[in-house]
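Only one protein chain is missing from this complex, and each of the others stays in its spot.
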Amino acid sequence: MITWLTRGYMTLVYLFLYLPILVLIGYAFNDSRSLYTWGGLSLRWFEAALNNTLLMQATGHSLLLAIVAATGATIVGTLTAIALYRYRFRGKKLLNGLLFTVMMSPDIVMAISLLALFILLGIHLGFISLVLSHITFCIPFIVVTVYSRLSNFNPAILEAAKDLGCNEWQMTRHVLVPIILPAIAAGWLLGFTLSLDDVVVSTFVTGPTYEILPLRIYSMVRVGLKPEVNALATLMLLISLLALLASHLLIKKGSS
Amino acid sequence: MLHFFQRPRSPFKTGVLVLIWGWMLTFVLLPNVMIIFTSVMTRGDSHFIEWQLTLDNYIRVFDPLYLQVFISSLWMAVITTLICLIIGYPFAFAISRFPAHVKPFLMLLVIIPFWTNSLVRTYALKVLLATKGLLNQSLLSLGLIDTPLRMLYTEGAVILGLVYVLLPFMILPLYAVFDQLNYNYIEAAQDLGASKIKTFWHLVIPLTMPGIIAGSLLVLLPAMGMFYIADLLGGAKHLLIGNLIKNQFLDARDWPFGATASIFLTSAMAILLYAYWRSIKLMKQQVNV
């Protein structure tokens, strides 16, 4: 039913999506100092990357930021999803619209508005401003992930919990959250990768005292191509891939 | 069911609502209102802005120097969106016609790039396109060209980079509408005498419009803002509105003008969002029938 023309076309598109990544990974294992000549397999650039103190410090910062931001966004996002699913309240449509707007709006618009906010409130640009910003742009994605699990959930289960004497909090804590836990975990992983991935917002709201990995890489590759970046980028791809697969399995498990 | 939702308020519910509303008001609504205010203020030397109302910033947008950046950025973004649509539309359709057990895997392959760092992927493209990069080397050794092509630091490179990073954002919403598209409509159109081309024009395009608009929204807006792609692949010459905003905020320290530029981006978003809401309404009707 699916013609060879279609298959050929799809292969080309996939090739377009993956070729640069595969070439990058190939170069990461290239022994040669020059990027463009093949000098045999080697792990020297992974070693160089791991020995680069600045790079490693930035990596540590980024991981810490991603974990804190993902956790914060997961708490707020999950509670929001539950509220949107469970309650009627004034301004529900507005809240939905706001979340949708945040998800759709270009990063740079959010970046400058947050920068203006932090300056006005006198919040020091650094870890705190980064965490607050990252939580903000992660929230809608987590709301969507958790809400989609909630929306095919039998509300009678919650009525049963109430019937058996749970108050609102007990019902959420002992019945609702355990059931949607896979979706919550998947949301956390999505938040984690979004935070690790972000360049635009971080460029604006970071300060000189707290350098994070994407910005460190950015400043390194702006001027030229660095082989140790290939190695580090390969590691980052691996982390993202693992996070994606884990979240995929979690969502599958959650829906079965 | 009704009374179940209308229980007297619990402290838990109140707490959750205060938290989320507080967050959204503080970190979304308030900052955006501030940007609107900033855009009608005057540039200040010590505190970024001075409390003096002016519309100068909106007039400055039409200064040929900036207007040129706006137009070229918009141009590149539109071309990027069109290319993504042309590549993504048949691609999403093709995936939706695969058997149900293959589709998730094919979509996973599209989602993987979406989850990987876009800066890293842009950098990978740069490695590929460099004068001594793999692409030039391959073309040289195949004898297709005699001297290496200058592919980096061109408008084409920026557009290629934008397409490369943003293509999954086009495919995902398109796939969602194709997957939900009730094939009965297409059969009904053919049954009533519509040829393949007419079916496509009168049925497939209108019914997939929410996906087309959502995909365009997700491509067009970032395509004007992703300054690091223009930076890495276009050098200093091919700027996006994003580069302009970034320069005004971080280098030139002219916040009011930067804010004005971002309002243009936001307005573009508002127009597209409106189109999206209209088409999603239609989509819901389609699902309910």
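Observations, loosely collected:
The chains carry the letters A and B, assigned in the order they are written, with residues numbered from 1 in each.
In this section, a contact is a pair of C-beta atoms (placed from the backbone, for glycine too) under 8 Å apart; a residue touches a chain by one contact, two chains touch by 3 or more.
The working rule: contacts and distances are computed from a predicted model.
Per UniProt, the protein behind the absent chain is "Spermidine/putrescine import ATP-binding protein PotA"; the candidates were "Dihydroorotase", "Tripartite ATP-independent transporter DctM subunit", "Spermidine/putrescine import ATP-binding protein PotA" or "3-oxoacyl-[acyl-carrier-protein] reductase".
The chain that is not displayed touches the following shown chains in the complete assembly: B.
Contact with the omitted chain, checked across B:106, B:194 or B:275, is made by B:194. Set against the missing chain, the residues B:29, B:74, B:109 or B:203 yield one that touches it, B:203.
The omitted chain makes contact with chain B at the following residues, 182, 184-185, 187-196, 198-199, 202-203, 206-207, 282, 285-286, 288-289.
Simple rule for what comes next: only the chains that are shown with their structure count from here on.
Taking each chain's centre as the average of its CA atoms, chain A and chain B sit 17 Å apart.
Of all residues in chain A, those touching chain B in their complex are 1-2, 6, 9-10, 13-14, 16-21, 23-24, 27, 35-36, 76, 79-80, 82-83, 86-89, 91, 95, 98-102, 104-110, 112-117, 119-120, 132-133, 135-136, 139, 155, 159, 162, 167-169, 172, 193, 196-197, 199-200, 203-204, 214, 217-218, 221-222, 225, 229-230, 233, 236-237, 240-241, 243-244, 248. Those residues of chain B lying in contact with chain A across their complex are 1, 4-7, 10-13, 16-17, 19-21, 23-24, 26-32, 34-35, 38, 48, 87, 90-91, 94-95, 97-98, 106, 108-113, 115-121, 123-128, 130, 132-134, 137, 164, 167-168, 217-218, 221-222, 224-228, 231-232, 242, 245-246, 249-250, 255, 258-259, 262, 265-266, 269, 273.
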